[in-house]
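For reference, the structure I am asking about is given below.
Moving on, here comes subunit A:
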Amino acid sequence: MSAFGITRASRAHAGFVAAIVHRVSGLALAIFLPLHFLSLGLAFEQEAFDGFIAWANNPLVKVSEALLVAALTVHFAGGLRLLAVEFFGLTRAQAVWIACAFAFGIGAGLLFLLRAF
Partner candidate 1 sequence: MSSSPDNLLQVKIWRGCADGAYEDYVVPQQDNQTVLDVVTYIQRNLDAALAYRFACRVGVCGSCAMTVNGRPRWTCRTHVSRVAKNGMLEIAPLQNLPVIRDLVTDMTPFFEKWQEARGRFVPGEGPKDTLARVPPEQKERAAASAAIECINCGVCYSACDVVAWRDDYLGPAALNRAWAAYNDVRDGDRVGVLKAVSTGTGCNNCHTHQSCAEHCPVALNPTFSIAGLKRATLKASVKGELSK
Partner candidate 2 sequence: MIETHKTDILIIGSGGAGLFAALHAAKANPDLDITLAVKGLVGKSGCTRMVQGGYNVAVAAGDSIERHFMDTIVGGKWLPHQDLAWALVNGAVKCIHELENEYGCYFDRNPDGTLHQKAFAGQSFDRTVHKGDLTGIEIINRLSEQVWALNVHRLEEHRAVALIPTKDGSGLAGVLLIDIRQGHFRFVQAKTVLLGAGGGPTMYRYHTPSGDKACDGMAMGLRAGLALRDMEMVQFHPTGILAGNDTRMTGTILEEGLRGAGGYLLNGAGDRFMFDYHEHGERATRDIVSRAMYEEVRAGRGTPNGGIYIRMAHLGPEKVAKQFKGMVKRCEDCGFDLAGGDVEVLPTAHYMMGGIEFETDCTTALEGLYVAGEDSGGVHGANRLGGNGVANSTVFGGVSGKSMAEAIEKGADWRQPDAAVLEEHVGRCLKPFAGKPGDLNSIRETLVDLMWDKAGIVRDKDLLETCITELDDLGQEHAATGLADPTRAFNPTWHDWLNLESQILISQTIARAALARDDSRGAHYRSDFPDMGDIEKTRYTTITLQKNGKLKTGSKPVKFTIVRPGESLIDDEAGAPPEVAPPPKAAE
């Protein structure tokens, strides 16, 4: 049995892939977000300015923060697809198209962002 019963031939279509990416990125956010909050909070508790600067320059934090941003953008795009279908009655093709467009746009932004590292 595959992980969480995801692999079935019947699931090889855009809607399912979009939904799984949405869920997995959401799960990743839910796992990383507490760490993000915790480290931010801790950094300031110790010594406000210096702590934050030291924290922001930690490579591990940089990488995990980048992943968090990636998960956020992907989840965001998936969420737009969902809202487009559920609230604006868009057809399937349109919804997928919009999701792709947003994913592309945000992905480009992300690339831009990563260059900063």
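The rule is short, and it goes like this: contacts are C-beta pairs under 8 Å (C-beta built on N, C-alpha and C of every residue); 3 or more make two chains touch, one makes a residue touch a chain; residues count from 1.
As a selection rule, all candidates are chains of the complex that A comes from, given by their letters.
Just so you know, these numbers come straight off a predicted model, no measurement behind them.
Comparing candidates 1 or 2 against subunit A, the one that touches it in this complex is 1. Note for the complex: subunit A touches candidate 1 at residues 4-5, 8-11, 13, 15-16, 19, 23, 81-82, 85-87, 89, 92.
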